[in-house]
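First up is the structure itself, then whatever we jot down about it.
A protein chain is absent from this complex, but the other protein chains hold their places.
As written, the chains take the letters A and B, and residue 1 is the first residue of each chain.
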Amino acid sequence: MNKHTKEPLLRTVKRAEMGNRQILILRLLAILLSLVAGGIFILCIGYNPFVIYGTIVTGAFRSAMAVQATVKIMIPLLICSLGVTLAFKMRFWNIGAEGQLIFGATCASFFALYCSNWNHVVLLLVMAVAGIVGGGLWGLIPAFFKVKFNTNETLFTLMLNYIAMYFVSYLQDGPWRDPAANGFSKIQRFDANAALDKVAGIQCGWIVALLLVVIVFVYLKFSKSGYEIGVVGVSQDTARYAGMNVKKIILKTMFLSGAICGLGGMIQASGSDVTLTMNVAGGVGFTAIIVAWLSQLNPFVILIVSFLFAVLEKGSSVVQSSFGLSTDCADVLQGIILFFILGCEFFVRYKFVGRSKGGDK
Amino acid sequence: MDMVIKFLVAAVLAGTPLLYGTVGEILSEKTGHLNLGVEGMMSIGACAGFMAGYQTDSFVIAILASALAGALSALIYALLTVTFMANQNVTGLTLTIFGIGLANFIGVMMIAKSPDGTLKLPEHITAAMRSIHIPGLSDIPVAGPLLFSYNPFVYLGILIAILCGIYLGKTKTGLNVQAIGQNPAAADAAGIQVTKWKYINIIAGGAICGIGGAYCSMIINGGVWISDNVGGLGWIAVALVIFASWRPTFAIWGSFVFGALRILKYYIPQSVFPFPIAFYDMLPFLITAIVLVISSIRNRRNSNMPEALGNNYFREER
Partner (left out) sequence: MADYAIECKKITKTFGSVVANDQIDLKVKKGEILALLGENGSGKTTLMNMLSGIYHPDSGEILVNGQTVAINSPVDAMHLGIGMIHQHFKLVDSFRAMDNIVIGTKGKRLTDKELSQKIKEICDKFGLEIEPEKRVYEMSVSEKQTVEIVKVLYKGADILILDEPTAVLTPQETERLFDILRKMKEKGCAIIIITHKLQEVLEISDRVTILRKGKSIETVETAKSNKQTLTELMVGRKVSLEIDRPEPEHVDTILKVVDLSVDKPDGSKGLDDISFEIKKGEILGVAGVAGSGQKELCETIAGLMQAKEGAILYKKTNLLGKTPSEIINLGISMSFVPEDRLGMGLVSTMGMTDNMLLKSYKAGKGPFVRRKPAKELAAKLVEKLSIVTPSIETPVRMMSGGNVQKVLLGREIESEPNLLITAYPVRGLDINSSYVIYDLLNEQKKKNVAVMYIGEDLDVLLELSDRIMVLCHGKITGILDARTATKEQIGLLMTGDTEDAAEEMTKGGQTNE
């Protein structure tokens, strides 16, 4: 009978509520630890972590051009993160930012390719609307099936990413193929008329992105629609009880979520790539999910985090040219950082208790 | 006729990595943990398997390395979602980004170190992975090529699927595991060690996914390393779990059907159906989306889906 008297080494218990300051310190600690873990990883592959980290930071800021390149990387990431934030606030697992970005870019590209002789401003505005509508529709599809049949949105949005990607592949192989690229299947470069103008040496998408930060913040925090999103996210039953049309809210919010990502696609294609490729999203849609989550869905924090991620990415490309390490390094480090942040959230609400403190005297 | 047999054989081959991914994910989901990191775990397994084979010349070590790497990556997921109760969607997704990044990163690094700028498995290993030829059996017309002409991965995959089917469906432990996925609080109160079995299933699932990854890196490209070699198969596997309604044995034919979809483009002459190639590439994802919708329309109750899927469990939650 007495066999079971040994206590487990560690037990999980709920802790008293933490203050905001404590939480902040905890998160900073997690980031620090993740950098240490990343450093160990770098050490394992035979490099000096301080040198690599140093190169990443200096690489992103070493010249005006480098900073411009960093901001350029940040633009689509920031916009998509804001896009998925709307859906996530509603607890709608929109993993489809990638596809929404691609489809938005595709719709915008149609006008860039076939209406390039329009007035410059009109053309860009039409392209932006096309991007918004395209991305929005791509976001509307999973929302429609969700409200109609409760189809799992995580997997459905995921599939739509690949469908959008292969749709571009079809376009570049077939109807939109550049005949001048002898044998090589690609879409021709946009006319200069269809390219976004530069402000401060960077395509003007950054202004749009910054505006979106404010708009999304105000929308979520102060608008009636934002309030609805918050209620639906916590409990659809409560929302219905309060007289909200839950289905309409889900459809509307997913359209907006997709629309923001689609606009990001237009900005990426017209401002940075000046053409449309299968790679127009290049994983930004996925990274955006990490950024949004890391930032606790706060638009201003998203701005900071996506900038830091852009630094990491730009810095990694410098590391590549200096040390021959692939830029995938950035993905690895992002992963490690998020692992630690995800782990640290636990300590906000729980703690471990050791054996000695327990019931035995 | 020859063409049909060839097509079916190719479908089985193309479906095998999906089979591993699907069965691995079923093990995890049966305990209530939706792991979106299949793609990442497969990538890590792919990389570990390939590099181990490349370095050691041993097929067996390659397989073991891929399983171990898959298991380790699943351990990260298990630690975060079971013990630290982190959001399953985000954790899985991060694992995918991390896994693909890590595999590509190591691949690029190894290429840089190789003398001729490519990574190719030694002939010795590629030989071991070639189709098995069983004298007599493999020569039977029709049945021979259809049943006895595959590489060892195929048979191992089917064997694992059947074993997992028996484990979940017929054993007492399997019943306990199902209870965890349906209602962890009830399982806990009944004296089942919820945490322990969650870990075991998630990690075993990761190991199986890892082997599936090795198939992608070692077989699909003829023993030459390329980046992104899992190429979205992990995602299809996640969806296939629904298609197979959480039954490992259903996953066998399910993955072969999807294997067939993946290779359709090589077997349907352009002159008959003038669809663009991109359409065929899109097909598995399109069908999965359609399957998702259909399965959500069809069933409510009695679907095999674990009721606690996606929710973490804390015993002292009030």
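Here, contacts are C-beta pairs under 8 Å (C-beta built on N, C-alpha and C of every residue); 3 or more make two chains touch, one makes a residue touch a chain.
Keep in mind that this is a model prediction, so the values were computed, not measured.
Student: Hey, which of B:M109, B:A185, B:I200 or B:V257 is the one touching the hidden chain?
Tutor: Result: among the candidates, B:A185 touches the missing chain.
Student: Which one, A:V231, A:I289 or A:L342, makes contact with the chain that was left out?
Tutor: Checking each option in A:V231, A:I289 or A:L342, the one touching the absent chain turns out to be A:V231.
Student: Please identify, in ascending order, the residues of chain A that touch the omitted chain?
Tutor: 1-8, 11, 13-17, 222-228, 230-231, 234-235, 237-238, 240-245, 357-361
Student: Could you please point out the chain B residues that touch the chain left off the display?
Tutor: These residues touch the chain not displayed: 170-172, 175-176, 178-179, 182-183, 185-193, 300-302, 307, 315-316, 318.
Heads up, the rule we're going with is that only the chains that are shown with their structure count from here on.
Student: Measuring centre to centre with CA averages, how many angstrom lie between chain A and chain B?
Tutor: 26
Student: So in the complex, which bits of chain A are touching chain B?
Tutor: Chain A reaches chain B through residues 12-14, 45, 93, 95, 145, 149-152, 154-156, 158-160, 162-163, 166-167, 169-170, 173-174, 283, 286-287, 289-290, 293, 324-326, 328-332, 334-336, 338-339, 342-343, 345-346, 350.
Student: What residues of chain B sit close enough to touch chain A in their complex?
Tutor: Listed in rising order, the residues are 34, 36, 76, 79-80, 83-87, 89-91, 93-102, 104-105, 107-109, 112, 232, 235, 238-239, 242, 276-279, 281-282, 285-286, 288-289, 292-293, 296-297, 314, 316.
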